[in-house]
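Complex shown without one protein chain; remaining protein chains in place.
As written, the chains take the letters A, B and C, and residue 1 is the first residue of each chain.
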Amino acid sequence: MAESIRLAVAGVGNNISALFQGAELYRKMSAEGVAEADFPGIKRPRIGGIGVSDLTFVAAFDLHPNKVGVPFKDAVLAEPNNYPLLGVELPDPGFSVDAGLTEEDADPSSPAFRRIVERLRESKAEVLLYSLPTGLQWAAIAYARAALEAKVAFVNCTPELVARTPELLEEFEKAGVPLIGDDLASHLGTSVVHRALLGLLSERGLSLASSYQLNLGGNEDFRNLRERGASKRQSKINALAQEGVDTSNVEVIPSAGYVAHLKDHKVAMLNIEGLGWAGTPVSIDLKLKVQDSSNAAGVIIDLIRIAAAARRVGFGGFSAAAVKVLKSPAGGHPSYTSEDVAEAYRQLDAVTEAMAEK
Amino acid sequence: MAESIRLAVAGVGNNISALFQGAELYRKMSAEGVAEADFPGIKRPRIGGIGVSDLTFVAAFDLHPNKVGVPFKDAVLAEPNNYPLLGVELPDPGFSVDAGLTEEDADPSSPAFRRIVERLRESKAEVLLYSLPTGLQWAAIAYARAALEAKVAFVNCTPELVARTPELLEEFEKAGVPLIGDDLASHLGTSVVHRALLGLLSERGLSLASSYQLNLGGNEDFRNLRERGASKRQSKINALAQEGVDTSNVEVIPSAGYVAHLKDHKVAMLNIEGLGWAGTPVSIDLKLKVQDSSNAAGVIIDLIRIAAAARRVGFGGFSAAAVKVLKSPAGGHPSYTSEDVAEAYRQLDAVTEAMAEK
Amino acid sequence: MAESIRLAVAGVGNNISALFQGAELYRKMSAEGVAEADFPGIKRPRIGGIGVSDLTFVAAFDLHPNKVGVPFKDAVLAEPNNYPLLGVELPDPGFSVDAGLTEEDADPSSPAFRRIVERLRESKAEVLLYSLPTGLQWAAIAYARAALEAKVAFVNCTPELVARTPELLEEFEKAGVPLIGDDLASHLGTSVVHRALLGLLSERGLSLASSYQLNLGGNEDFRNLRERGASKRQSKINALAQEGVDTSNVEVIPSAGYVAHLKDHKVAMLNIEGLGWAGTPVSIDLKLKVQDSSNAAGVIIDLIRIAAAARRVGFGGFSAAAVKVLKSPAGGHPSYTSEDVAEAYRQLDAVTEAMAEK
Partner (left out) sequence: MAESIRLAVAGVGNNISALFQGAELYRKMSAEGVAEADFPGIKRPRIGGIGVSDLTFVAAFDLHPNKVGVPFKDAVLAEPNNYPLLGVELPDPGFSVDAGLTEEDADPSSPAFRRIVERLRESKAEVLLYSLPTGLQWAAIAYARAALEAKVAFVNCTPELVARTPELLEEFEKAGVPLIGDDLASHLGTSVVHRALLGLLSERGLSLASSYQLNLGGNEDFRNLRERGASKRQSKINALAQEGVDTSNVEVIPSAGYVAHLKDHKVAMLNIEGLGWAGTPVSIDLKLKVQDSSNAAGVIIDLIRIAAAARRVGFGGFSAAAVKVLKSPAGGHPSYTSEDVAEAYRQLDAVTEAMAEK
């Protein structure tokens, strides 16, 4: 059995609540005799020998007044977080949330930055998980640099450019520190479902007449999205493009609205109108409902295990194992085959096992 | 430009109405200047050089009193057929529907059987399309044998065992007569959509909790299905089985009911309940509405072009080109790779082109 | 505070499980400080002074081997019952389920019948709730006669003719024993939703083109319904008829299928296609999901309180208070105005209060 990952987090939002509570829930299931292979929602019970409950939170950074200075255990459940309580007893990792970086102290020489590096070092963190709200490019880079300096693996959940910055990636490679990113692909996101159905239509030879997708939710992401919808819209339409699919009549509404009572649930509606033989119509209407932050945590659990395993065996830079759970992997999707991914997993497992035997 | 396929049909139901009307509709589109590549609902404008309007109906067999002895053009629109009128002027192929075989005269020596063989010969049919109601195993075999004797390619749209009968397949091969079957896979059927979504869930690592699928329609298939639902149910559940998908909590209702006013439309409802990270729920509800017989005709148009092209170039027996549009191809799906299919198409096209140049 | 109703039940199915568990759940809510007026799903916290938790089960009759001779508390949860466990501690009423009547001993002189009468008497039951599976006309009459003889109020939840039998009703009236029936109207049933939408279309002046309704479930009702669908279908179509609504293009499928994993959930799908100005189309698609037996229990709680209150104040025969929660009240719906219903409630309350003050 592998040692727990020592995890630091930048951002203590719903994703972290889902991760923290979920890890405990699986631990409880295990104690009740449920085999790892039967864990719901888990594709890989072990990565590099690390199980889904093998997490120890050791440091956290945030700026929200409800969280800074508050014991981590409580900060995770503080508003505006609204991920549901899973009804499992939560451990107290014994530390409080530190004030995070502001844009003014993004420079590596600032006292705040030095404090972050120091905190990562003294907490013996193995991985720093970056999941602040989307749009803070300076923050993503600053935390990545702090992690690099502290020789802590870095995982970027957001669309900010980090692992896709060749110079930075090279620095991580040289230092033997893993850098995993960018932008997690949801466990079962609207895009992946929409894309699959549009692809199916094309593969079967039907013509796409029109399609729309809209998303609703009640967490902070949805409140924010209503504002910066335009860029997100185009990026989501791009995600649907594929051979045989003309997206000119496809509309995507990233946030059709903020519905407070949905809390951390996301609801998506899809409509696809197609034309079959003799131009006769085909229509598909779909409603998808997910727990938004579980949708992230189900993928984060793989990203941080890849990062920790890679660091333990000394692989710096990006790992191809992460490709399928990222929207924009370092180097871009076309750089990797399915075989590359499988091989990366095999290596992580093999070296880990070799080390375990020693 | 290839010559039209001389087509004989056993069964003059909605599928034939869709095929006959649709071919004219595309002819009209073409006359109005629409390029083949822009035809709605058509994946392959040409197979072996044959376009989707290159059809000449030359003979038809049926037993329904509204159809026997009636000019083909009228029989195609006679009740209980209820495929919509596409608003295109239909040509008169100039023949009437012949009485089909009854179970008593299934023997090759019967006068009725001799009449069928003779009719196929004198009509110079290239392909006999078999699309009688499901469940008449004796009829499928009898018509196949008549086609073989008349050296007419045979296409089996139904689940009856024909191309999967090794002895019969061998006879067709030896005689250089194509035998394409069994059981067409709908252009965009409920199974293929349901299977894709269940597969996606599994691929992304979510657990399937439960699922159901139900189908409604207003044509004769649905009236009949209500009765023989049990076998169809199991076959449809089997169609969903795939790696990572446990179908023990999956229910399929092939005919949830006959709704007369739906006529030839089919409506399917799918529900999928899954479990993501920490066992939090994911749900998908989908409604699919299609023109049922267009869903068949969109695939039949490929099967008969494959059959005619194969016959023209002298390929007997099964053609791998048909694999992706059949539910139960001769030899079974695992016998063919995607490359086999592509290669089969290439050969049909190449030989056809070579012949055209001569 | 009124005394608890002493309740006997014929049939120990999901409805009784819902009633028994629900009454305890509300008792628990009350203990936790929730005011009656805030109880979820309760329109009338008091009827004749009786609250929704004021139930004491005193006798039960059934024929299922999993239930006869079994302590009531366990029988309520025995298969094939599959109403969910509400997570509330259940009291033990201290009696076991008695064998019910079979068709052979329906005669009042049979030893079995005598045993039922005797059991009702010695248990001091106030109300006998009849909720055996639909279709046992003989059983409904036999239990009603046993109740009459024991001077116990009778409530008929099923479509069997009991309160609509004028002679029987007269006997109850003469004896001063309440007789409440027939056929409970679900708390929020498919018919009431479908009817409301069709009525709205008509009221607004749109034309109905076509409509269908289908129902799915996983309890014993759905397993049985698949068989006797035809009569149920017509009765459900009748329930939709109203001024301005032509049901000739309306199809109802009472059981589109038995989906075991739905257990006691019922899922209904409605489609309505209408025509507005200039014949342009309007369409409505609706999915309704309910807990089937809660849908019954939410109405049973009113029926038995009406019956008990009427008996306590000496009102024999039918009570107009029950009209809105019955599909086929004694005398028929047109015999009662909304004012009749309100007045009946007022009387039950007034006499009860008068008695309480004494």
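Here is the rule we use: a residue touches a chain if its C-beta (ideal position, glycine included) is under 8 Å from a C-beta of that chain, and two chains touch if they have at least 3 such contacts.
Bear in mind the structure is a predicted one, so any value in this text is a computation, not a measurement.
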In the full complex, the chain left out is in contact with A, C
Touch assignment to the omitted chain, from C:L129, C:L184 or C:V290, lands on C:V290
Missing-chain contact, candidates C:G69, C:G276, C:G314 or C:G332, resolves to C:G276
Cross-chain touch to the chain not pictured, restricted to A:A256, A:A309 or A:A322, is A:A256
Touching the unshown chain, subunit C contributes residues 18, 21-22, 25-26, 40-44, 84, 86, 187-188, 192-193, 196-197, 200-201, 204-207, 209, 274-291, 294-295, 297-298, 301
Interface residues of subunit A toward the undisplayed chain are 210, 212, 214, 216, 249, 251, 253, 256-257, 259-262, 267, 269, 271, 285, 287
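One rule holds for everything that comes next: only the chains that are shown with their structure count from here on.
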A count of C-beta pairs in contact puts on top the pair A-B
Subunit B and subunit C have mean C-alpha positions lying a whole-number Å distance apart equal to 49
Two or more other chains are touched by the subunit C residues 285
